[in-house]
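With one protein chain removed, the remaining protein chains of the complex are shown where they sit.
And now, chain A:
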Amino acid sequence: MAIDGLIILDNTGRAIAQSGFHSFPPAYPLLHIDALNSALASSPRQIDVDPVIYVQGLKLDSPSACCHVRRGELRYLCPVSGDVDPLYAFAFLQTFVDILHEYFGHLSAETLKDNFDIVYQLLEETLDSGGHPLTTSPNALRDIVLPPTLLHKVLSVAGVSGLASTSANSHPFASPIPWRKVGVRYNNNEIFFDVVETLEAIVNKNGQPAVSTVWGRVDSNCKLSGTPDLLLTFSNAQSLVDCSLHPCVRLQRWARDKVLSFVPPDGKFKLMDYRFAPATASAISQTSVPFTLRTGITVDERGGSIDLTLSSRLTTRTMENVYVELYLGEGATGANCLASHNASWTFNPRTQTLVWELKAVVPSANYTFRGSFTSTAENPRPSRAFRIRFEIPQHNFSAMRIEQLKLTGEVYKPYKGMRGTSFGNVEWRW
């Protein structure tokens, strides 16, 4: 049970890089690229194309499927033949995209083309020609495939690249812990935790949330020497449910005591995902949406008018980068609006979307937005809900705190830092 390979396409559907496909006919990857491109071309909305598409093989009895994802401007394809787990393919694609991010930062067709030698080395190291993922932990990969650093470039221009590569490969995979390399040394031992929470909510016409869920993620950046064994206690671990944890976390211990006991990888990694479920009396525990939106929309023939008032429910914090979006329906041609507090608005005629953009929403102030739109449709049908995105820096819906960080196995005392950010993604029906 394995995947067949990996193909990266640019935004015009041309292949930038692909793995070997040694045990397949040369046309095999091309068939998959073709199948995807034609599926995309024939679908009215690209995002509605099924994530697993069928690909007819060259011979009648060898059909296969193509799992594909879009990340940024690139598409990543994973052909599979035989009865394979599609999640396996998706998980691998995601892992590979993460690795590319780690190596190159922002991903574009240009970056990958410029660094094609590294991309190919990464493909070779992460995916065996038999389709088994090999080394995907960034810590171990850095040992065997050198990231493109400025120093490296300088050295290679100066003609001494041999030096740089041999020194890094002294003892690969000697570590007993697969995700952590040995012999890490830092002058300042510190570890940072970034708690990012996202509120996903749908609010009904009456202002009551139909569903509101807080998904959280703890990213960590670990700069600790040696092999530290950490014990991390959160203040409200009981209300973190549905967790998924980095492989370094001892699962049994979390299940028993709700504490995270782990030997961290070196550098950046995602420690855990969770859902925040506040312990309340009611069965359905919901987090309230931190703002209210009063909507008045009238739709007439070939147009309509919009009247919105947004106010924050927060008492101290400021919501930042608030975007209120409305799809005005097929045929919408333009809008003319007025926003209070110098907020800006735009209408994108290509996507027929009206966006009201507020840099900051402070507590106890009403922000208003009035305007009208025109449409070529006799009866314009704007979407039934506004999409609102916002962020609240220095804030967590769950009010999660680190209670304690204990370190064993090493003698130093680490510095620990924690930062929280909250995002919101709310659908508000009118």
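Operating definition for what follows: a contact is a pair of C-beta atoms (placed from the backbone, for glycine too) under 8 Å apart; a residue touches a chain by one contact, two chains touch by 3 or more; residues count from 1.
Heads up, the rule we're going with is that contacts and distances are computed from a predicted model.
Choosing from "glutathione transferase", "Sorting nexin 4", "AP complex subunit beta" or "MMS19 nucleotide excision repair protein", the protein name stored in UniProt for the chain missing from the display reads "AP complex subunit beta".
Taking the complete complex into account, A:121 is the one of A:37, A:121 or A:292 that touches the chain left out.
Set against the missing chain, the residues A:231, A:245 or A:402 yield one that touches it, A:245.
Residue A:144 is the one among A:144, A:196 or A:402 that touches the chain not shown.
The residue from A:91, A:362, A:405 or A:418 that touches the chain not shown here is A:91.
Although one chain is not shown, part of chain A still touches it, namely residues 1-2, 17, 20, 22-23, 45, 47-48, 50-57, 59-63, 65, 67-69, 80-88, 90-92, 94, 116-117, 120-121, 124, 128-130, 132-134, 136-137, 144, 146, 156, 159, 161-162, 165-166, 169, 172-174, 178-179, 200, 202, 204, 210-211, 213, 215, 241-247, 251-252, 254-255, 270, 272-273, 275, 283-284, 327, 329-330, 381-385, 387, 427, 429.
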